[in-house]
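Left out: one protein chain. Kept in place: all the others.
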Amino acid sequence: MAAPVKSTVDTPTSSVQNLTIGKALNLGLRRAMEADDKVIVMGEDVGKLGGVFRITDGLQKDFGEHRVLDTPLAESGIIGTAVGLAVRGYRPVCEIQFEGFIFPGFDQISSQVAKLHYRTQGKVKVPIVIRVPFGGGIGAVEHHSESPESLFSHIAGLKVVSCSNPVDAYWMIQQAISADDPVLFFEPKRLYHSGALKAPVETAATPDPLFASRVLRRGDAATLVAYGPSVKVCLDAATAAEEEGRSLEVIDLRTLSPLDLEPVFESVRRTGRLITVSEASAESSLTSEIAARVQQECFYSLEAPVLRVTGFDTPYPPSKLEEHFLPDLDRVLHAVDRALDW
Amino acid sequence: MAAPVKSTVDTPTSSVQNLTIGKALNLGLRRAMEADDKVIVMGEDVGKLGGVFRITDGLQKDFGEHRVLDTPLAESGIIGTAVGLAVRGYRPVCEIQFEGFIFPGFDQISSQVAKLHYRTQGKVKVPIVIRVPFGGGIGAVEHHSESPESLFSHIAGLKVVSCSNPVDAYWMIQQAISADDPVLFFEPKRLYHSGALKAPVETAATPDPLFASRVLRRGDAATLVAYGPSVKVCLDAATAAEEEGRSLEVIDLRTLSPLDLEPVFESVRRTGRLITVSEASAESSLTSEIAARVQQECFYSLEAPVLRVTGFDTPYPPSKLEEHFLPDLDRVLHAVDRALDW
Amino acid sequence: MPSPEQWTRPEPGAGPAATAAEPTPEQVIAGLRATTEGGAELTQLLTPEGERVSSAMFDPYVADIDAEALRGLYRDMVLVRRADREANAMQRQGQLGIWVPLLGQEAAQVGSGRALKPRDMAFPSYREHGVAYTRGVDFRELLGIFRCTDHGGWDFQQHRFHPYTIVIGNQVLNAAGYAMGQKFDGKVGGADADETAEATICYFGDGATSQGDVHEGFVWAAVYDAPLVFFCQNNQWAISEPTERQSRLPLYQRARGYGFPGIRVDGNDVLGCLAVTRWALEECRHGNGPVLIEAFTYRMDAHTTTDDPTRYRLSDELEVWKHKDPIERVRVHLARTGSADQEFFDEVQAEADRFAAELRDYCFNMPEPPPERVFANVYAEPSPVLEAQREEYLSYLAGFGAGEH
Partner (left out) sequence: MPSPEQWTRPEPGAGPAATAAEPTPEQVIAGLRATTEGGAELTQLLTPEGERVSSAMFDPYVADIDAEALRGLYRDMVLVRRADREANAMQRQGQLGIWVPLLGQEAAQVGSGRALKPRDMAFPSYREHGVAYTRGVDFRELLGIFRCTDHGGWDFQQHRFHPYTIVIGNQVLNAAGYAMGQKFDGKVGGADADETAEATICYFGDGATSQGDVHEGFVWAAVYDAPLVFFCQNNQWAISEPTERQSRLPLYQRARGYGFPGIRVDGNDVLGCLAVTRWALEECRHGNGPVLIEAFTYRMDAHTTTDDPTRYRLSDELEVWKHKDPIERVRVHLARTGSADQEFFDEVQAEADRFAAELRDYCFNMPEPPPERVFANVYAEPSPVLEAQREEYLSYLAGFGAGEH
């Protein structure tokens, strides 16, 4: 096995770095690999190329080919061998190149990754992280802009999270890797390299827990709940609403399974109105689940039904049309209007 | 191609036959194969054996090996070649042996079956039926008792239906086969051979449309909505409730995607209370979707939140424990109590 | 029909090589023959008549199998068969939900299982009760799966015997990953490989070879030089489908396309299976893996207790295979060579009966799992949503007990 590795990326004297989501993920992966030499990264083109989004950039150079594996081109193989490596004591971090290509690996995820721990009454742990760049808005061809996270949230035995900003990206990836459960880690690909989202990451801080949602902005007129790339849309909507004199509360779910809805319940009890936002199609999705649970928990607090702003129940359209498919500031505000006028 | 085939099973002089769900499906398949020689049946053990549940019993003998294919053991292969056969003009009916084995075929279903029509702007049709015996209660080992239908209802481009009785089984399978869209056809396996459910199937009747839900029983205290094997549970619950003087409305969804919720809305407007029942885990499921839509459409009619009685958010347990996992009459009635006491 | 070697480079010719629209008769016959006989390439050390055949290559791998060791293998097979039959009977009596019989495959399982060193790892499918036994898994620990009280209960690390895998093919990739881990851990090759190196064995059936996962397992193991023995028990049937529904060629030849060795062994010959598997494991431990073994055998019973094989196969076939019984040939050999007397055989039988009686006793007294078990161990780190579901259900149950309805 490789000897402990000293990263070539020096931690700067200050523990604060100004990072994009992409760079924060890269640094988080690096830290996790330094901390535990059982952590290995595997996937298509994650080595020399550093992944098509460069999230694994430089890792193979520094940690070697046995810890950063350019695998054969087959997703079931990636996940299925990761399971075996996990049984052997490794902590594999698998990269799926685009969310649209997770489906060949679906069987291993639902039949093995999700069930081994249960099947063995806890005797076999499956500490695998499956990183999935997801979502649209990048002007891509088919299969490169989807949001399949709801499927995994329906499968018991998996944990599912999504980050929306560099600080979370840095911490959540490390927390996911050190978690003993399998974690599907959904990354908002169109924000990877967003300069606007660059943020100071205090690497010496104590992070929030992984499986907790977070109120990002306080408000009282209505509550917006989102995750991943839609968080920014909601924050922008809240800013715009403020100019019109409406204060909207914004909650970043962060954990999609298990859902941490306590902060949402608490918020809805105050605002009486909830809009859930996601790029995924609506039917049998996370937004359905949130609506179902909130209408039950906050039955007497709701002054309007929970409204959903989502991708439509169509396949992802050709990307020249994606602006129509993707929830945007206007559709969110329109839903707020509807909720307030109910 | 085979010449038109005269079935060896003679239609009895009377057009009414008393059938189980399993026999009704078998007869429906037979009728569909007689009506259109492009209809072919394919899957594991569907030939000589007639399928592990005998739903395709006798078909290979009567229609030949080119129309009833014992395929190699690989679900992606079954679905993937069915797509090619459909492009060639065939109407393949694929049998998945147990719902737990649909996952190796998930990629072909979500990437090709669901999207080819959209991708080609309607130029390529995919009239495939994927038959899936589903649900628990048969005392089976792992992977043989699951309810994955919600996953497919989340994927746009698929249609999803489920039958709950012999009459529907007979008609719906034929309608699904003649539909030009891909249909996931979920069959309540534990009821296949239920003598109690045997019913007269009037083969000369005009059937209800495929994509329509149906009110099975009128009532005014609360509405129960279910599909597949849970319909019987709800009907039994309604019978029991009646003895206690409560009249429950029972709706069989029949179509899971697209959902036909108009009858549900109409019912909830009268009863003010809805309980959705399904063996599937709750999170991001069809029951979530129904709750989400009903709370929106019937916001002012609901006198209690929509309640859900479902399998838990766990993998399917060892079947000695399945009575705890599966919604039963008592859990349904308990939910009715809660709704009425809200 | 050209040989497969020729197929990789067609012979010169002026036009299309043949004109048949249907598979050629030769093709069909070759396929059929391949599935009913072992073919010329079958490795065999002990014939169905109990005669020891010598093999320059494989004899060294069973040089240590003296009369005592062979009696041990005999005993293993008799015990395993007896337990299998007992479990089958218990299913008929409603004590088990289902049973997956291994009848006929005792030699393939005991031979390959006994080839493993304690530090090697095994990934079974769902029929490998004989392998489980060789790994020290108590037969009783297997029963939970089939009585449906659990999904698998033994200690996987201690026995180095992975959980049963029901979804066909999945375990092949899992095994490939595990074997990669052995390699990454430096447990392959080296000067003292015979003492310290590890290998993995993975079991799957003839039908499984069609699954994408099995292919990907071949690709991965080949590309990463994983110390992995693919052990395919070709029992001629995948439920109702004969092997020619899965392949044109004998299955061991599948390895050709990946660049690692493939070999066919008489799966009813416990010595042959032991030798070939030992050889394959050594190749793997020394860094020459992976290796594919096709153990040519026969499923003598139904696919499972829910299956009715009379619907799809002739009893003639069964009769033919009875003559190749894996246990009988060892008995004959032991007797003929004077390595065992009737007393020994009687003793083993008596032991097997005791073994079965204990199994039965255990089975009849197995406790029902408590309802909490539904919710247990879904996650290593608890999920609040699930905890709430559990609390709600358990208190509902309690109230229910208290006569709420």
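The letters A, B and C name the chains in turn, as written, and every chain counts its residues from 1.
Simple rule for what comes next: contacts are C-beta pairs under 8 Å (C-beta built on N, C-alpha and C of every residue); 3 or more make two chains touch, one makes a residue touch a chain.
Please read all numbers here as calculations on a predicted model, not as lab measurements.
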{"item": "Displayed partners of the chain not shown (whole complex)", "value": "A, B, C"}
{"item": "Touching residue (missing chain; options A:Phe101, A:Trp171, A:Phe211 or A:Tyr227)", "value": "A:Phe101"}
{"item": "Touch with the omitted chain, as defined above, among C:Thr47, C:Gln95 or C:Asn288", "value": "C:Asn288"}
{"item": "Touch with the omitted chain, as defined above, among C:Tyr258, C:Phe345, C:Tyr362 or C:Tyr396", "value": "C:Tyr258"}
{"item": "Contact set of chain A toward the excluded chain (per top definition)", "value": "44-45, 47-50, 52, 70-74, 76-77, 100-101, 103-104, 139-143, 283, 312-315, 317-321, 324-325, 330-331, 333-334"}
{"item": "Touching residues on chain C - with respect to the absent chain", "value": "4-5, 7-23, 27, 41, 55-57, 60, 183, 186, 188-190, 193, 197, 209-216, 219, 222-223, 225, 244-249, 252-263, 279, 282-283, 285-288"}
{"item": "Where the missing chain touches chain B, by residue", "value": "1, 40, 66, 71-72, 74, 76-77, 79-90, 92, 104, 107-108, 111-112, 115-125, 127, 156-157, 159, 179-181, 211, 258-260"}
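We adopt the following convention: only the chains that are shown with their structure count from here on.
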{"item": "Centroid spacing, where centroids are CA-atom means, of chain A and chain B in whole angstrom", "value": "33"}
{"item": "Chain A, residues touching no fewer than two other chains", "value": "76, 104, 107, 111, 115, 118-119, 156-157, 258-259"}
{"item": "Chain C residues counted as touching two or more neighbouring chains", "value": "150-151, 167, 212-213, 378, 383, 385-386"}
